[in-house]
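One chain of protein is taken out of this complex; the other chains stay put.
Moving on, here comes subunit A:
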Amino acid sequence: MDTCKRNELLIGLTMLGAGLGYLFMTLQLPRRGFVDSAFVPYILSAVLCLLGVLQLLAWKKLPKPTAGAAVEKESIDYLTVIKSFALVIIYVALLETVGFPIMTALYLYVQFLVLTPLDQKANHLLYAGIALVSSASIYFLFRESFDLLLPAGLLNF
């Protein structure tokens, strides 16, 4: 099975799964008559499930790939996506305890490194400089000019 067709199947299954999951949660809601706060969620669950089924039907109708057809190859760097997402998760998780200024500077520096194009050399000094300046200026700009107190964390003494 070619990737495109397999993807459409996966999308259909996910759509149906989301619909069923929502229906399951809706079933737990207390009922107080025909039109109550569960009424719209029931309609939505039905619509979501129906559209999931329709997507699966559309997948079945997809033509099989003909032999010799040019297959478009995409070069998707999932490793960088996963690394970037993990970095963001760590950044947010430690935002309150370690604080915005330190975490932002660290996050920016590492994220610059992760995203540096393969044909370029990482300029550590420049990256560290930009990370520190951005972090400090965002922190103080919001603190002083816009009354938004970002978590200071370890620097709160």
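Throughout what follows, a residue touches a chain if its C-beta (ideal position, glycine included) is under 8 Å from a C-beta of that chain, and two chains touch if they have at least 3 such contacts; residues count from 1.
One rule holds in what follows: contacts and distances are computed from a predicted model.
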Checklist entry - The chain dropped from view, which UniProt name applies: "Tat pathway signal protein", "ABC transporter ATP-binding protein", "NADH dehydrogenase" or "Acyl carrier protein"? => result "Tat pathway signal protein"
Item to check | From A:20, A:95 or A:152, residue that would touch the chain that is not displayed | outcome: A:95
Item to check | In subunit A, positions touching the absent partner | outcome: 7, 10-11, 14-15, 18, 22, 25, 29-30, 32, 34-38, 40-41, 44-45, 47-48, 51-52, 54-55, 58, 75-78, 80-81, 83-85, 88-89, 91-92, 95-96, 104, 107-108, 111-112, 114-118, 130, 134-135, 138, 142, 146-151
